[in-house]
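Every protein chain except one is present and positioned as in the full complex.
Moving on to subunit A:
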């Protein structure tokens, strides 16, 4: 059976494709709004029906926007919420005191996994599920809204004065993070690699240059290695965090991470929780997108007629090149990402 996309979903897909909605945060917010709308206005009888709808719409989004993983991440969050709420209510109905949510001892962890194998019948209609879900969604929304701020707060913990920081391209989290750092610490030097061909680094540099007490250096991508010998920390944003702790980040991040590794410079990745996706992609071709090559070489130049010109959008950065993730809940090692994923999403929702 083919699912029909909701009107809202098609609108969102269009907006993203046209570029009206930009940035992971914006897309996440919009997606969340859609799912909220589904919960409120769609006539679903039980949890199972709701999950069907969410899954269907998520699949549509995924097919239309394969590179935007945040949409499915949010869908997974919704699914997990639904399951939890249902379990909670179900437990309440049975007057069964269940403290599995509260404490996670090792014993519980073991028993919990075994528990999850026990299939729960979600098709039983449950009173008050809608209200409980909306309640919980509110929490997710606030978490989203404060995620950037929560990451920024940690700036002081990671940056000392007169530090030389290198970043790449233009990530909003990095921008806010660095702005906070500039306010709190003195004599910072921030090196911005421009990230050709879009050169979004220029925007970041211009934005940061409005602050005081900081030195901004814009370098071409070629000079990353040359400058890395003086850099104390690399702070980059990412498009999404993969299940193994690797990154799908802006093109050029791989070189930055390699150069940092070469000079033993810590690489800090700012990734709010909604960017964690339970995907295992270890190869470039698996997820990369090739952008417009006009910026790389003008179409009307003679060699461009015959030469193959690539302008990939993303780089895969293996987890061993990442030192630390900073999310809105705190710092995490790349090896811990799998654990965060199990907390964040239900194992059965990894495949939508």
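Note that in this section a residue touches a chain if its C-beta (ideal position, glycine included) is under 8 Å from a C-beta of that chain, and two chains touch if they have at least 3 such contacts; residues count from 1.
Please note the rule applied: contacts and distances are computed from a predicted model.
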Item checked: Identity of the absent chain, which is to be given by its UniProt protein name, from "Translation initiation factor eIF2B subunit delta", "Exosome complex exonuclease RRP46 homolog", "SEC1 family transport protein SLY1-like" or "NEDD8-activating enzyme E1 regulatory subunit" -> "Translation initiation factor eIF2B subunit delta"
Check: Which listed residue (A:29, A:146 or A:311) would be found touching the missing chain in the intact complex?
Finding: A:311
Checklist line | Chain not shown: contacting residue from A:75, A:137, A:152 or A:205 | finding: A:205
Item checked: Residue ranges of subunit A at the interface with the undisplayed chain -> 189, 194-197, 199, 202-203, 205-206, 209, 211-212, 214-227, 229-230, 251-252, 254-255, 258-259, 262, 284, 288, 296-297, 301-304, 306-312, 315-316
